[in-house]
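With one protein chain held back, the other chains of the complex are shown just where they sit.
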């Protein structure tokens, strides 16, 4: 493992260190002073980051990407992989995009991720979620969080008939 | 705290202690030797518990309630309140029952509640969830759990436009 | 999905759409400009929401309900069901209200729910929680969160004697 | 919702239904009677699933893939995307594979995922984790889970100097 | 960092490696064949582990320690630190031991830690928890988990009066 660590340092190398320095410089030169630290704006982005931003903007038909993507842009490989996975997962399939956004929201609410709750509430609204639907997503999410703990606390064994269903 | 416990026992009163003893006796006399300890079967249930069991069976058109309800039956007030809330929340409304079951499943998977995953996979299947739909619920749930942490770790501030959407 | 959304809107019916529009109008006309978006104040509330607010105010002997209830008021059925459940669950029983509030706080701290930590710290203080008690709730909550993970990570099998205790 | 389900089935199309039927048939004909339901073994796998299995086996130099991949194989697109992401993320980079496996283990322990704790303990052992290292991963994970809750419960505001570090 | 890793290996040294080998040998020679792998029994324990076991047994007045401690014994420093912290935290103070055990149980149920739910249900029973108290701990825990998510999902801002209470 010590060899492994050494290897990694060698791999990361001077060019990686320079890239870090360069990225920080870019950030500090950001043309938009209201932008939070550590976000990469389109005008400061490398070509590979711009390519992802362009794909997000055209896929979603929006004038700019939101903060989530600007922050992930600090790691271009992560940005690209995450966007491609999200695009694939959230595309219409056996479930429609609205259902998928509501599931996303329910998970984000369960985890208490403030950013994700805000952004996926907006995304679900855009996909057609009404006030009544929002209310029901919240009600189901709340109820599931409650009964999950009742099942835990009462140590309920799985019914045989459920063991055979996948 | 022994004082506290004694105090509480006094508050709960002798009839509560007798009820406890009676319940334990009933359990040990259960006619089904394979039943796990602490579940209340229909034949051993009090009239108020039977009334809830009957409503579950007729509402869901099933011959018996599943283990979750048999365990909650140890606390008849909790049983009744939980069943009435679940019945109200899971009824068709702005969202159909299948969508609600899939949201329930996504939350249960996020929380890692084994019993709930098994029972709500079965319930969603019964409501029409196909293999393809199941796969997409899992994919969205997994992706949301990942991006929730990326948003946390990159400390992404909420975009202004999301602050106005509820 | 737009089809799905349309379908759901049809299911919910025109009156639901009108109710949504009406509710939004009510919010935008809110007499208190400092109130956050999406809260329903007493003076803007429907009779059924007012009835719940009145019950909260008299049960708790407070001049106004807190934000939690004003937000839930967007969904009157959820508001009513949640309040009735909370009232029933938090009433004195085998456990006194202070003990219940401290358990509520410990769960909220474990889940990292900022709103709930703030409101239930206040509720527990009101019910008699001293600085020393608060310190011990935190200490137990922290320790339980640590040892829960040690038990997970060391994959400790349940002792036989614990399997028989419920 | 039966309509919704029917609609989705129509969207997924007859070939999807046939594929489902075929898959179930394949599982029930599995040559290994000890295999749990719903796992796809190599001999029963489609060419696209086999391609992923082959890549896992050669990348990790193992005679067979573990259960996780056999279960994901029910959704070939998910299987492929997950494997490719895992392969990319867990490859040596700025961090060595052992460090990455220990982080994976710490997260799995925090979430209480039994399968993941077992498989990533094994993976970390294979990558060089000693008993002493394992003990320290557990100790740090436990401590972090404790202090996370103390910070929550005491509602500690972020120090100014930390706001500038990303 | 590679130096650091190397340094750590040096620190761990041959004696640590021998200790590991010795420990594994001890485990495999365990006199009780039904004991799960990786637990250290009293008769196989080192003097420092025995000292902790003895303190647990006398403090709790039990004939043997439970599995949790036998597993932690693989890391004597962790065992000692955890036991001393638990002993200090769970001692009678501003809160009585029963209240502390119920809080511990509520946290364990929230986290879904199976071992901890089983062992702390038993501990709370021993400290005086009646069936009625157990039911109320579960009810409060379930309700808190539900309302935590409603507060998250409705994005309820903290009331001003709660910001001043700590």
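As written, the chains take the letters A, B, C, D and E, and residue 1 is the first residue of each chain.
Throughout what follows, a contact is a pair of C-beta atoms (placed from the backbone, for glycine too) under 8 Å apart; a residue touches a chain by one contact, two chains touch by 3 or more.
Just so it is clear, the structure is predicted and the values come from calculations on it, not from any experiment.
Visitor: Given the contact definition stated above, which residue among B:41, B:130 or B:148 touches the chain not shown here?
Guide: With B:41, B:130 or B:148 as choices, the missing chain is touched by B:148.
Visitor: Which one touches the absent chain: A:39, A:98 or A:113?
Guide: A:113
Visitor: Could I get the residues of chain C that touch the absent chain, sorted low to high?
Guide: Contact residues on chain C toward the absent chain are 92, 96-99, 112, 127-133, 135, 138-139, 142, 154-155.
Visitor: Give me the chain E residues in contact with the hidden chain, please.
Guide: 1, 4-5, 7-8, 11-12, 37-38, 77, 81, 85, 88, 92-96, 164, 166
Visitor: Of the residues in chain B, which ones touch the absent chain?
Guide: Residue positions of chain B that touch the missing chain: 3-4, 7, 105, 109-110, 112, 114, 117-118, 121, 137-138, 141-143, 145-150, 152-155.
By definition in this document, only the chains that are shown with their structure count from here on.
Visitor: Just going by residue numbers, which of C-E, B-D or A-E has an interface where over half the contact pairs are the same as at B-E?
Guide: B-D
Visitor: Per the definition at the top, count C-beta pairs in contact and tell me whether A-B or A-D has more.
Guide: By the number of C-beta pairs in contact, the winner is A-B.
Visitor: With centres defined as the mean C-alpha position, give me the chain B-chain C separation in Å.
Guide: The mean C-alpha positions of chain B and chain C differ by 18 Å.
Visitor: For chain B, give me the residues that contact two or more of the other chains.
Guide: Residue numbers touching two or more other chains: 8, 12, 16, 38, 74, 77-78, 82, 85, 92-96, 99, 111-113, 130, 132-133, 135, 139, 154-155, 166.
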